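Here the complex is missing a single protein chain, while all its other protein chains stay put.
So, subunit A:
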Amino acid sequence: MDQHAFLLEMNHIHKEFPGVKALDDVTLKVRPGTVHALMGENGAGKSTLMKCLFGIYRPDAGEIVLNKEQVTMSSSKDALAHGISMIHQELHPVPFRNVMENIWLGRFPVKRIGPFPFVDEKKMLSDTEKLFADLGMDLNPHAVVRDLSVSKVQSLEIAKAVSYQSKVIIMDEPTSSLTGNEVEQLFAIIRELKSRGVAIIYISHKMEEILRIADDVTIMRDGKLIGTWRATELTTDLIISRMVGRDLTQRFPSRSNTPREPILKVEGLTSPFPQSFQHVAFELRKGEILGIGGLVGAQRTELIEALFGLRAVSAGKVLINGKEVRIKSPKDAKKYKMALLTEERRVTGIIPVLSILENTVIANLSSYQTPFLLLNERKCRADVSRSIEMLRVKTPSMKALIKNLSGGNQQKVLLARWLLTDPDILLLDEPTRGVDVGAKYEIYTIIAELASQGKGIIMISSEMPELLGMSDRIMVMCEGRLSGFLSGPAATEEEIMRLATKHLA
């Protein structure tokens, strides 16, 4: 490629976090007027690289060259001033403010009355309306963001990123919660931007999207650059094998579990909130791994949190071993031998300031209590040390603080926490989110092992390969409703996707 043709170059970027080399000599070169896909598994370093470009992180070494000029991004403000905008993977709306304020945040139009600058609401409104009209979006500028659906919030973020009139737009999973029509709309917007010479850095896990829209593809793995190719030179299989670094067949352990008699039966489970899960019915067998697929907003997390007694239920029945049960709190759920690994490990899983030991025994303290209300520390330590060994948690000592472990090892500790309660039913919500590739495989192995011991496992996953590779059956949800079941080994990504978008307008 011609050296002078690049709009943006990130050369030899290094970034280290305590204990992790997040970026190791990564180079990214983007041509103007193109869509440049950035691919890699979770934890490959794509988002870190983009955060370096957008001034959220500062690289330890390396240079950023924009329009042949070396620049430093010390804040998002800098990045925006240099003509770089970003659609963030984690959506960042201000919940209690309206749509137009969210869009023009940080650059409200101003009119002066005497010496005093006031926000020009009229101009803001007309600018917003014009922006939405240009993009063909149907959003009410006055709507309070908290009341919008996830897909509307994502549209808002797209409009916001476009409104900066940037030369480079980073789109980190921009379609994660968009419907089919909205994706087409986004692609039309992208084509329009391309024709104006804007470069788009596009992060997505959806292969067919990438192959449709991307001009160039850069693939990363474990913080390192694997290479950059023209999209026309690539196929889904090629991309995946370069992302994973080994063949697809090796991504998941072979499983020897056989589903047996039903252990959990759910009938017509309905949330009191109409936008949440409605009339969900399914069955889980002993020794079965039931995957739950769907888009963001499908209410999968809400469903299993309701099963675990964390959320309200207005109708429906739950039967365990054929007997109807009422689970009103996690305490009840534990009594019925259920365990829940939550989606947001850092927020609702680990207790960061406590040690591995304390994090492991926290759900099971009653079994260590001696008659004088003291805890039997020796038994605690023995159990934890056995768990650490069994689950292969990599740590110098069980006294180490859990916050210093990698994501994968934290997840293993949380699994250990629940395994100590000897559950029959495990609810796993995105069990490998934010876990590096190696540790993923180990977690899959643990899940498969638990299933072959006869435990019933429900696994929510947004990663298609994981759903397909690990599930005996896949249940797909859309907008709170059940849209169908697929056989795990026989299903395809397309079938899951079709069911995941079944009820979308």
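Heads up, the rule we're going with is that contacts are C-beta pairs under 8 Å (C-beta built on N, C-alpha and C of every residue); 3 or more make two chains touch, one makes a residue touch a chain; residues count from 1.
The criterion applied here is as follows: contacts and distances are computed from a predicted model.
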Have a look at "Sulfate adenylyltransferase subunit 2", "Galactose/methyl galactoside ABC transporter permease MglC", "Peptidase M16" or "ATP synthase subunit a" and point out the UniProt protein name belonging to the hidden chain. "Galactose/methyl galactoside ABC transporter permease MglC"
Just to verify: which one of A:Ala5, A:Ala61, A:Val119 or A:Ala133 makes contact with the chain not shown? A:Val119
Which residue among A:Gly40, A:Pro59, A:Pro93 or A:Pro174 touches the omitted chain? A:Pro93
Listed in rising order, the subunit A residues that touch the chain left out are 54, 56, 75-77, 79-81, 86, 88, 92-97, 101-102, 105-108, 110, 116-119, 121, 160, 273, 310-312
